[in-house]
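Dumping the structure here so I can ask a few things about it.
Every protein chain except one is present and positioned as in the full complex.
By letter and in written order, the chains are A and B; residue numbering begins at 1 in each of them.
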Amino acid sequence: MQTVLQQLVNGLSLGSIYALLALGYTMVYGIIKLINFAHGDIYMLGAFWGYYVIHQWHFSFWPALLSAMVFCALAGVIIEYLAYRPLRNSPRIAALITAIGVSFLLENGMSYLFSSNVRSFPQVMDVKSYNLFGIKVSNIQVLILVVSIVLMILLQLIIRRTKMGKAMRAVSVDPDAAQLIGINIDRTISFTFALGSALAGAAGVMIGLYYNSIDPLMGMTPGIKAFVAAVLGGIGLIPGAALGGFVIGILETATQALGFSAFKDAVVYVVLIIILLVRPAGILGKNIKEKV
Amino acid sequence: MKKNLKYNAIWLAIAVVGYVLIYALEMVGVIDQFGETTLVLIGINIILATSLNLVIGFAGQFSLGHAGFMALGAYSSALVTQAIPTVGGFLIGLLVGIIVSGIVALVVGIPTLRLNGDYLAIATMGAAEIIRIILNNLKITNGPAGLYNIPMLANWGTVYVLVVITTLIIVNFVHSRNGRAVMSVREDEIAAESIGINTTKYKIIAFVLGAAIASIGGALHANYIQTINPTDFGIMESINILIIVVLGGIGSITGTFVAAFVLGLLDMVLQNFGTLRMVLYSLALILIMVFKPSGLLGTWEFSVRRLFTHKKAKGDA
C-alpha cells in the first residue's frame, strides 16, 4: 500500500512537469493552431538562464525563477515575431516546419555556445525529505507541485477574468471576427506566446533544481511528451493540458512499477491512440460536427 | 491510354539517359566513392519523401510516422538478406518488407485515418514509436544493438532503378481514377463523400501504398549502410522526411526531387562546419520557409506532356 502511494506521489510530481509544459503547447495551439515544436527548447532556455544567474550573479531561487519566466517570455515573443508571424497566412504545415527549424536552432545554437555537455545545476535549495505515513516526499517535489498548481490557477484567472484573456479566447474562436470588433490580433498572439513561454521557463528552473542536470537537448523528449499530454487532454483546452500531463506522469510511473519498464513509452502511445479512437478530440475535447 | 504509355516511355528514356550519364561519370572518375554515397542517400530520401508526399500531399492525411514503415522494410530486408545473401534474397526481402509494412499500415490506418489533421499526426507518430520500441525489445531484431553485417546488396544502380520504379508507380497512381478519388478527399472530404466516393477506402489505399514504398526506402538503407538499429528510425527520421516534402512543395513530386537534392548536397557541404553544422541547417530551413512558405516549387510539376503540347501550340502560332 505504501509503495502504491509512494508511486502515486512519484507519478504526480512527474506529471506536474509535463502538465506545466503542456499548458504552453495548448495555449499556442488554441490561438493559432500551430504545434510549437520549439516549446520544449524554451524550457531548456529557462533552465540555462537559471543556471547562469544563480552561478554568475548568485541569485536565490525565487528571483531566478521569476527572471527566467521574464526571459523566456521575451524569447517566446521574439521567436513568434521573427519566425511565425510572417507565416501566419501560409499553410499550417509550413509554420510547423519553421517551428521544427526554430527548435533545431535553439538546441544546436546552445550546444555551439555552451557545448553539449551535461551540467550540474547549482543547488540553491537544500533538499529535505519529509516522511508522511511512510511516504517520502522532498521539499522540491512539493515546491514543483505547488508552483505548478498556482501557475495553472493564475493562468486560468488571466484567461477568464482579464480583458486580454477575453481577447485571447475571442481570437482562438474566430480571428477575423475578433479583429472586426477591435481586438489587436498581433498583440494578443504575442501575449499568448509570452504566457506560454513564461510557464516553460518556470518549469526549466524547477526541473534544473530538481534533477540537477541540464543540457541543450533536455527539451526534446519532455517537449514531445508534453505535446502528447496536450493532445490527450484535448488540445487547446487549459484544463485538458493539465489533466493530460498528470495522466501521462501516472501512466509512466505505473508501467514501470508493474515491471514493463522497457515498454514505458509504448504504453503511453497505445493509451493515447485508444483514447483518440474513443474520443477523437481528446479526453475533455468536444467533438465538433462538421457543417457543410 | 496510348498517350499515357507514350509519356511513360519518354520518362523511361530520360531515366535511362540519366543512368548512363551517372555510369559514365563514375567510370571517368568524376563521381568517386563519396559522390556515390551522396547520390545513394539522396535516392533513398527521394523514395521516402515521394511516398510521404503521396500521403500528405495528394491524400491530404498528415502522417508523422513514416520512419516506422521505413524501419519495417529495413528490418525485413536485413533479416532475409542475412539468411539469403544474394540478389534473389534482396528481392524476397523487399517483398517481405512491402507485405509486412502494408499489413501494419492497414492495421494502423483503418482506425486512425478517421482522425483529423494534427490528431492523425500524433496518432501515426505514436504508432511509429510503438513499432520502434517493439523492435528495440525483440530478440530477433537484436534489441538496441540492431542488425549488422548485412550484405551490401544495394549500390547506386539498385537505388536508381528503384527510385524510377517507385516514382512511376506514384505518378501513375496519382493520375489514375483512384488517384483522382484520393485527391478529391484532400480537397473536400464531405463533397467527395456526397458524390459517392468511399473516402475511408481511398485514404487507406494511399496510406498503405505510401507505407509499402517507404519500406523499399528502408530496405535500401539497410542494404547500403549495412547496419541498422532502432534509433535510426525515431521521430527525428520521420521529421527529416517531412522536411523534404514540405521544403519541396506539398503535392509536387518534382519539388520533392529538388528538395532531396538540395538537402543532400547541403548535408555534404555542412559536414565541414562541425558543431555549427546544425545551426546553419536550421537557419536555412527557417529562411526558406519564411520566404517560400509553399515550398521551393509550390505545387508546380515538371511535365513532359505540357512541354510537348506547349511546343505544338507554339508551332501552330
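Throughout what follows, a residue touches a chain if its C-beta (ideal position, glycine included) is under 8 Å from a C-beta of that chain, and two chains touch if they have at least 3 such contacts.
Everything that follows uses one rule, which is that contacts and distances are computed from a predicted model.
The unshown chain of the complex is recorded in UniProt as "ABC transporter substrate-binding protein", chosen from "Sarcosine oxidase subunit delta family protein", "Cysteine desulfuration protein SufE", "ABC transporter substrate-binding protein" or "Glycine--tRNA ligase beta subunit". Here one chain is not drawn; of B:H66, B:R186, B:K203 or B:H221, the residue touching it is B:H221.
The chain that is not drawn here is touched, among residues B:L168, B:I197 or B:V304, by B:L168. The chain not shown here is touched by just one of B:L5, B:I140 or B:I195, and that residue is B:L5. If you put the missing chain back, the residues of chain B touching it would be 1, 4-5, 8-9, 12, 15, 19, 23, 26-27, 32-34, 36-38, 41, 44, 87, 136-137, 143-146, 148-149, 152, 155-158, 160-161, 164-165, 168-169, 172, 221, 224-232, 267-268, 270-275, 277-278. By the touch definition given at the top, chain A reaches the unshown chain through residues 3, 6-7, 10-11, 13-14, 108, 111, 115-120, 123, 127, 129, 136, 138, 207, 211-213, 215, 217-218, 220-221, 252-253, 256-257, 259, 261-262, 264-265.
One rule holds for everything that comes next: only the chains that are shown with their structure count from here on.
Interface residues of chain B, counted against chain A in their complex, comprise 56, 62, 111-112, 114-116, 118-119, 121-123, 126-127, 129-130, 133-134, 136-137, 190-191, 194, 235, 239, 242-243, 246-247, 250, 275-279, 281-283, 285-286, 289-290, 293-295. The part of chain A that touches chain B in the complex is made up of residues 29, 35, 83, 86-87, 90-91, 93-98, 100-105, 107-109, 111-112, 224, 227-228, 231, 235, 262-263, 265-266, 269-270, 272-273, 276-277, 280-282, 290, 292.
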